[in-house]
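Please read the structure below before turning to the comments.
A single protein chain has been omitted; all remaining protein chains appear in their positions.
Chain nomenclature is as follows: A and B, assigned in order of appearance, with residue numbering initiated at 1 for each chain independently.
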């Protein structure tokens, strides 16, 4: 009698909602208080670290592209939506059809995304401007991004990851639980591009969706993806100075992780970033996803036996190595772009420039791939340093070729202009910072408030914690 | 009664010789048959792998220096002496005072070295030409290189290592057994230079010894040693093409090892290269020092739990990463030397060339340090890739500077000559290979035989195994 009941109780999974997707994490929190409480703690990582301030070279590297406007180090998951709204990259739209960015920009920022995708259809979701769904996408990354609302099981809520896995030769029905503990993260911590996909909508109208797609069909390495993009004739933007058709690598965290020893030894992201934590008599996976260095005792020391200080030192040493090669590569790339600009100015021809242009495209791609995920220096130290070495070599090779071209046109010992501060670099790259901030502030005081009010009124945003998150941005005082 | 005997038996250390150093390993073998037998098996690694054939760039990098004549991958310890006699670097001396090399070249090749050092005195040992002691140095690396003849304990037989340890801040009397299991190897697997040391000999004559010295006083990293050499105003040779005052890094195996995770976790060289091995009911340290990949079961699998194939794959991946950056760096360095040569030819001045010259010196030093020990790609993968990246960056930087100089003198798009085979490269570097081989063969048939005969007659060389080692060299048919 009593035993059966106890067993039933223990095995019962709360059903958060009978049907559909529950995007509000506070609703989940009623049944899973520990996970919810620790999830809220991701808000402790709130500080804005302006990467353009730290490395002004980046502005040159991304001239003509959104990232040259604003780019910060990642913060806690609780801030994903706020970062996305506040970044100057998403501009200051004045209405549903305005602004520089497409719907796809919401994809990795909110648990409302799977909800809305289910409601509208995937292609429909990926259609239109970013501002179209401002009042629908209101909960930051939350339970529904990783868990099934009915069973609470881990689930891939993003269809594009499933397609990518299949294209790269994996069988979905063979995925293990351990795989899922990384793939939940791979939904977002992966390199992507927006694939233009024409379709006919329900009302019979021709539409073009910009669908988040992972370029995994030829493999997950930097070289594999480069081949993929080259065959496809793809570019993210044309560089404003060098006129190179550029690729942007966005955080290939999962991809680089798979080349490292921890992946090879069977670890998943959750092993380090969500270690088992004990509170009283209860054990659960901490949902305070953060740098494991803030929690060495529960993460690293589960498997290793050294002092916390030793781990900090070893990770720091790896970081120093990456930083050294990273700064070198960024400097070479910036010089290459600026030298190319000069070459165009003095009259170099398309034919003369072609080899250097190909080389710069490849160099910057490899560089970006190797460091964009922030954690690769630790997840995959060997692969990261290799790629930085190769990227820098190509950038330098391009500079040598370009010096030759300049010499042909009589320019000897060309000195690249000074880009040693964010301000100077943005000047060179033609980024009208003040104007962008003004537009953004107008948006934040107007349309953005409307979105919020509507969402609260219609019951889509109920979480007092989310409402109360402190507003931060690179252009706001600290 | 029985117990004392048992104890005496167990603790008894055979005294190989009452006094002095026993250089003949066959004498030791009478008491330690397992160690002796496994030591003999180092002769299984006998194949000559001509590195100049594999990477003709090396000839350009070392133009004007011995290594451009002949350079092979390391073989088993049993061959150390043979390699040293057969390499074209030691030339074809015709008598005790002839030939290009000093006594110091015997230092790491033979157990007769500590014997002769004891007999003559250290400074006296390091005085004179290499050919002076040809009939004294006849046993390859053996027991007396690492063990004390009276106690059999591990012992540093080379005084220069003790001095280097002290200079780098270590206290000799605090060394542990585990330390010794690496330091035995560090006696030879370390970067060295020959320090000119004036002294007055027993007969009152002024002499200059060329003493093997480890540049550890400022630390063991590549940058530390570079500073050491720069302060000291040292160069190994002037480059024949670029006229750069060069440094040669020789196998800093111990130094790079100390930056890797295995050292940090307390391992010693012997843990992997001399693992405990079982023969019947006896366990001993195998003295067949070789690539641990030939003995994964006893080395890696003591601590790790994967399949042998997995280990091979992981090590191969690390090797591939190194190879890629290594080839890149060698190509850049070769191009830099050849471009500098051109710049001198068209009339560049000392002042114009100075910056490029400094950069090439540093670049090649970092490159050489990172790979010369052969095992660093595994012992210290992060440090190796970092250094290769920095080295290549400097080499490319020099090329950019040199292109500028060439342009100033009207040379645009200079193409470096073809150095794609050992033959072509040696031609460019002015290495008279045929002449060198002829001289060497004369020596091998003449003086070298005399040395051997004398050593056998005087009882210094008694080991039939050593006498019977197959003769191999890069210039002999396989």
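Operating definition for what follows: a residue touches a chain if its C-beta (ideal position, glycine included) is under 8 Å from a C-beta of that chain, and two chains touch if they have at least 3 such contacts.
One rule holds for everything that comes next: contacts and distances are computed from a predicted model.
Engineer: Out of "Amino acid ABC transporter permease", "Ribose import ATP-binding protein RbsA", "Cytochrome c-type protein NrfH" or "NADH-quinone oxidoreductase subunit H", which one is the UniProt protein name for the chain not included here?
Structural biologist: "Cytochrome c-type protein NrfH"
Engineer: For the chain that's not shown, point to the residue among B:200, B:278 or B:453 touching it.
Structural biologist: Considering the complete complex, B:278 is the one touching the chain left out.
Engineer: Given that one chain is not shown, which residue among B:208, B:303, B:327 or B:354 touches it?
Structural biologist: In the full complex, the listed residue that touches the missing chain is B:303.
Engineer: Mind pulling the chain B residues that touch the left-out chain?
Structural biologist: On the side of chain B, residues 2-3, 6-7, 10-11, 13, 32, 151-154, 176-177, 180, 265-266, 271, 275-276, 278, 281-285, 302-303 touch the unshown chain.
One rule holds for everything that comes next: only the chains that are shown with their structure count from here on.
Engineer: Determine the centre-to-centre distance between chain A and chain B, using the mean Cα coordinates as centres, and give it in whole Å.
Structural biologist: So the centre of chain A lies 47 Å away from the centre of chain B.
Engineer: Which residues, counting only chain B, touch chain A once they are in their complex?
Structural biologist: Going by the criterion above, the answer is residues 261, 264-265, 306, 310, 314, 317-318, 321, 324-325, 328, 332, 381-383, 385-386, 388-390, 392-393, 396-397, 399-400, 403-404, 407-408, 412-413.
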